[in-house]
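For this depiction, one protein chain was excluded, whereas all remaining protein chains were kept in their positions.
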């Protein structure tokens, strides 16, 4: 009566701190890692409870730490590729590996020698997804999350559709705050992932801070377009921009003039604007 | 150089409390609602900042409250279908509507008349996704989330694959705790959604509490299989069961006998077991 | 130039699951534990980095697990007293111990034999604070947290102070939702702590569900008063009740009649009402 049509399993939330030391100078990767294994032979334990093909999730965890120590990598995208290769090579019944990581961002603290090994945690998260399948090239997706930005002018929303349920007033000067979530894929495996991430982030900052925003949608598209122009290895960008509203407080009920200097940020509800932007065919590498 | 290949937008995190009153007796729906609109004509604001086709997200929010008051519904799945119909009917350029909801669970407080309008919040969440497209039947997905359950015996893990990185010990008596996340679809629109939800939850409870678990995978499959047997309208079930480990504390380092009564629950890492189970063709309604 | 006037240290967030087994029937304590040590001799490591008197926080953690296995207790208040006694007895330079615990609440799952060892997590938290000082009786504080309750009628707010900044409308029928936080102390160490907790919780439920609330303040006082009446061992109760607003949606801007069935719960801001209620002298045991 019941058929298992899809299955995967593994270890999630494996916390890893990896140091690369050059004398006193430390480069760090601080990340959460999830590795899930796919394969038809794993179905047996679902259907009968026979575990003989199951690589324990504890073994998956141990392996992540072993590879983190044994391998050298310049980005977690590269580490994700390493993870996929290992599990496919080691276990003949593994058909695919889904590795996802969340990398915490740390800024170096202070100046001079102090900053060699002391760090301050930043807010944003670097996300990585590497899907590996036996006999195929790994598919790498990079991303950014929890990047909260705000501009206090140079944003408006006018000329929109009005209907019986419209109560919003048009404005050419509003506060615009958003938490940037973006994910992007590549058209090659020959990528400097760290540089791609920086280009994406700087494209967001440049459009956000230097252009007047006619709509969140317009800003989203311009950010993605600029990143595609600057990083030819990026193929597709998916962005999600909540409009985290900060409304002007309604002083009119108190017979007080609104001076447009006091706002009431609200967590709920928020607008939500999404879009996927792809490199046009004619402009491919 | 850049092409917008996908777009949707709307209002997220709209908090609604809807009361249906029968004299002093109140039935409540307490939920977060997100409604996103899809349509080719919405691309214009992405590409040029021209908002003339944009239904403001503020209008989307107002509409949710208007429909919540004006309509009668016995489940939020039904309300999701109502939302989709409204936006498609009202705006000729809306091609699709994605409505997602998270319903908070409240138990009635006390006994007798007291419980008519007093409630205690429970932990679990009922999730709803209704995707509506112009000219097609709505696609309804129901789900449960944040349902944290634990059994303190009658679970083991033995006979698994061993390799050089295996350090896990086999056991026939371990603590098994998990947060159930499940999503299911239907083979008809003629569904008592509240009853389907209860069947799903009771199937989880019944398998979890009354069978010895040979693996998380086996328990997952049995839960889904039982729900499919009991609710013929459910077509496919996707489940995700983290294995929230509670390890026995290592008393051996202190030369103290382990009596198997003290455990150390850990949030990180956790196993993660996923599976999708479909009704077999021969057993369809 | 700088004087250390206060110091304490220890291990926080020690997760413990303790089973008491009677055949197949398991009673469980699932809690987070924090044990902090106080003593003048611990100052040395602050002032010079000399650790010779420092009991490592890792040892504190080990001890918690050892005592959890070795001791029998009927409540975590009792376990907190045991913890204090142990550290004061074992280390002559420990002058005081602050033990705080958060106990997770689990309901038994299902019926009959099923419920012997299967559980569903509830939302509320039981909090415990035991302060022990050498040569003195331990001071026990019990509490409840995260108990989210709501009534959808039988609450109002009228007759309040009006001034130039008042815009609130009076009402005799509003939604009243709150997260109960309460802490209480005792006038004896001869207490059934589990029963005291149940009395406190039932007093909250009874007042909340069976009386019209003229103000959050009034409800708070009545809850505490009822608990003092019913549990003579409780001496003082401190309560904190946020007023988690759920405002009627403003349909007037849409020219739609408000039927008082749709509300907009808001997380921010919330009212906050606090009070400490003490047993009157004449009514002491």
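A, B and C label the chains in the order they appear, each numbered from 1.
Rule of thumb we're sticking to: contacts are C-beta pairs under 8 Å (C-beta built on N, C-alpha and C of every residue); 3 or more make two chains touch, one makes a residue touch a chain.
Note that the structure is predicted; figures quoted are calculated from it, not measured.
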Identified contact with the non-displayed chain, of A:34, A:60, A:147 or A:227: A:147
Interface with the undisplayed chain - residues on chain A: 15-21, 24, 26, 28, 30, 62, 65-66, 68-69, 106, 109-110, 114-115, 117-123, 147-154, 175, 205-206, 208-210, 246, 249, 251, 254, 256, 258-259, 261-267
Contact set of chain C toward the excluded chain (per top definition): 1-15, 32, 34, 36, 42, 45-59, 61-63, 66, 90-91, 157-161, 163, 165-168, 214-218, 220-221, 224-225, 228-229, 236, 238, 242-243, 267-280, 283
Chain not shown, touching residues in chain B: 164-165, 167, 253-254, 266-268
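As a working rule, only the chains that are shown with their structure count from here on.
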Distance between chain centroids, defined by C-alpha means - chain A, chain C (Å): 38
Centroid spacing, where centroids are CA-atom means, of chain A and chain B in whole angstrom: 23
Chain centre separation in whole Å, for chain C relative to chain B (CA means): 30
Residues of chain C whose C-beta touches two or more other chains: 254, 266-267
